[in-house]
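Would you mind keeping the following structure in view while I ask a few things?
Shown here: the complex without one of its protein chains, the others still in place.
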């Protein structure tokens, strides 16, 4: 574990969680809820956003869509990013020509750095609540997707980035010991919420989760394979191609039987959040807006700046 | 996993799930419920059945009963078979001279091919419901048995055959990589119900179950050992003798303490089905009688016929 922790410290200091994600455009409709809201947000997004944070390529021959995260410097999950993600995912979900989704990153060395700290630092409670709702939405949509979802993890994937990978059906990671993955929230003084925890427990079991979450562990790719946090390691330049090839095995199973089975496995976990969504938002907002937590975040960001300087 | 899947494809095409299980005799009492019904069914069975599908040998010296499944060609779990199984099990359960049960097969290369497809294809909803109730009964009795139950898996054991093995306390399998075991229902376009899933989760954990069920994986004997789907591999001719020898370890524990402990572990899973038995039957019947599912089954059976020809 010493090695893992050293690894972890190195990662968390290398600026993967960026405090420099740039100004956040207030695209999010305040009164929006559910699908209607999202449709409405689509037009907002398209009108106001200069460049797309996510590239979507759907191959109508294979039925495989590749979503490439391309939001420099580290694919932080900002409100903008999450909104675009939810819209893109929903479109694919409703497209009968799409059976499988590969999630990957266009950026070097990073899959996604997770939740954008700037969305949690110095923001109003209302804004924090909107942000958290969007984080919930991302997970609800991805963990509950009817498509076959494969994460092609071609870089590090801490915190919310790890959650995104965990929400897929299968995880293929670049065989690079310098890439780390894990729910390392406690290292920042914050806490992974119960549904992050549930998703990890469903993947690696209760005991590994307890250690991973309490210590905020980032596992190197080989370590992640060993504990079952990822399913397969391949050379970095084969991550996406292996993901698309792997789809064949999943497409060999009749969709309806696979989907019912997937829902049977994941529905109880999803229902837990659905039945307590508001209180989960309230918990997050009251926690993150505490002075002590804001101070923790500021200290963390300052430590990142110093290391960069 | 490629190897597993290739293995799996081979198995599913080799006719293990037989469409040729012969005509099904309508022995099942329509108004029968619970123990009374079974007692009544015993006499029906004994009167009308020409040959027993299950041989039971109880050694009064050791307290070990060996149940040998002997229903050619592949020990399919037909309504007849399940009824005889439930009766035999109940008799042993009530016999104070019997403390342990070894389950094995008299047929070459196959433990049990699982649910008889012919019981699900082209049958009336009522008949399907009776069949499903008998499948439930098999699991409830075996998973909740007070005896020490050891599966001596001397051949392949897909789908319902796997469930039967999973319901025992311990699984010893023939060390033959050509034998497969797993809940491969989705390969047929059908879905393992929640209590099959729960039984697998209790044995190999949540993540392995998710992969196994979604992909309908059949694991080779060595793979099954690796993921904990079986507990021990021994040479094929030692499977039954190892099972009876293993009983000694279990008999060394006072029965009452072992039984209370077993019940503590399994009761919550059993209670889940008991509290939703009717809706589980209704779900099965409405699912299996759908045109699309009947078509899936027909296609599967035709593919088996072709491979045989």
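Just so it is clear, A and B label the chains in written order, and each chain counts residues from 1 on its own.
Keep this in mind: a residue touches a chain if its C-beta (ideal position, glycine included) is under 8 Å from a C-beta of that chain, and two chains touch if they have at least 3 such contacts.
Just so we're clear, the structure is a prediction, and the values are computed from it rather than from any experiment.
> Check each of B:122, B:177 or B:228 against the chain that is not shown and name the one that touches it.
Checking each option in B:122, B:177 or B:228, the one touching the absent chain turns out to be B:228.
> Could you tell which one of A:185, A:223 or A:280 touches the chain left off the display?
Residue touching the absent chain, from the options given: A:185.
> Which residue, A:57, A:126, A:210 or A:245, contacts the hidden chain when the whole complex is considered?
Of the candidates A:57, A:126, A:210 or A:245, A:210 is in touch with the missing chain.
> For chain B, enumerate the residues touching the unshown chain of the complex.
Residues touching the hidden chain, for chain B, are 169-170, 201-205, 228, 231-232, 249-250, 252-254, 256-258, 260-262, 264-265.
> On chain A, what residues meet the omitted chain?
With respect to the unshown chain, the touching residues of chain A are 1-2, 5, 185-192, 194, 197, 205-207, 209-211, 213-216, 292, 296.
Keep in mind that, in the parts below, only the chains that are shown with their structure count from here on.
> On C-alpha atoms alone, could you tell me the rotation angle mapping chain A onto chain B? Nearest 5 degrees is fine.
120
> Where the centres are mean C-alpha positions, what is the separation of chain A from chain B, in Å?
40
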